[in-house]
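For this view, one protein chain was removed and the others were kept in their places.
Letters A, B and C mark the chains as written, and numbering starts fresh at 1 in each.
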């Protein structure tokens, strides 16, 4: 089962983890491993951050994340996938994104979780703008390393 | 900081996650990502499980996990590592192992978390015995695929 | 057709949405990008960077993708979520 949420409000990672554990239902105790990644707003030592503004393309965002999750289910034997991505103004230390994957096997859980993060980073229509304490606002530049990390999944089919 | 625990009692993954978030202290909001893996007792469709018995080598277990965590800190820029491994009799659906890694960067968090799991699987002195509902007890065989996954970290130095 | 702009593009252009008929001679989203740049210096500056991504009906596409008047088209800089 795939669950996608794009939301302003914070999420509880422990609660999301318990939702993934519910993939074990009654006699069907099939989960062997759960892999989770959360991304957080880091502060910038040289240019202190007031907040990070997350803009997105409503409608396309959900569609893009759903598509990425479906690709993961086609590539690996996963049980459940949960993706949460926040939008709006987030201060340093706040959670931005949650990706959780349950599977019978740890290889699949790890690979699907990392795949989703890598594809999300280069395909999901979010844009970050740093609002600094000194008043400057800087749009965050896309990183070549993110592009390279996304592309390595094309070779491993 | 490295935290290692070998224990009979269950752990709260949400609480462990919050402990990792505490690596952000005051002005030092340096965590960019947290990667977590938990392993769980799976049931066996063909041979239902009463419980899984986890035996270990007290003393060496902690030393081995500490060494693996230290290797991870030498290879990747991680902030904190938390490892919990349970021993004793665990029923299907119960958590066995927790590995959590915080870092400024997601690549490091993912890689260190997966590295620790792969090395733990082939180096930490734990042995599993399946106790089946029909009364049989079977020691779990080590898997070649686990050996291969551990060895791939030797090439990528 | 509806043309949406996001991120730094939206800010540079001072608009997030344009509603207009599909211009004559424009058959692909790449041609639309070129046409929009003829609207003035700020358009040329913002859209002429060679670093614009395209979506048609909320799917990421390449510049050769055909568009028609009923499509929802979006232009935006490389994404930076996660």
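To be clear about the criterion, contacts are C-beta pairs under 8 Å (C-beta built on N, C-alpha and C of every residue); 3 or more make two chains touch, one makes a residue touch a chain.
Worth saying up front: this structure is predicted, and the values here are computed from it rather than measured.
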Among the chains present, which touch the one that was left out? B
Full-complex contact with the absent chain, from B:4, B:20, B:34 or B:54: B:54
Could you tell which one of B:4, B:36, B:97 or B:113 touches the chain left off the display? B:97
Determine and list the subunit B residues touching the chain excluded from the picture. 39, 54-57, 59-60, 63-64, 85, 96-97, 117, 120-129, 139-142
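Keep this in mind: only the chains that are shown with their structure count from here on.
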Most central chain, Cα average position: A
Using mean CA coordinates as chain centres, what's the subunit A-subunit B distance in Å? 22
Rounded Å distance, subunit B centre to subunit C centre (Cα mean): 47
Rounded Å distance between subunit A and subunit C, as computed from the means of their C-alpha atoms: 26
Multi-partner residues of subunit C (at least 2 other chains): 82
Residue ranges of subunit A touching at least 2 other chains are 39, 117
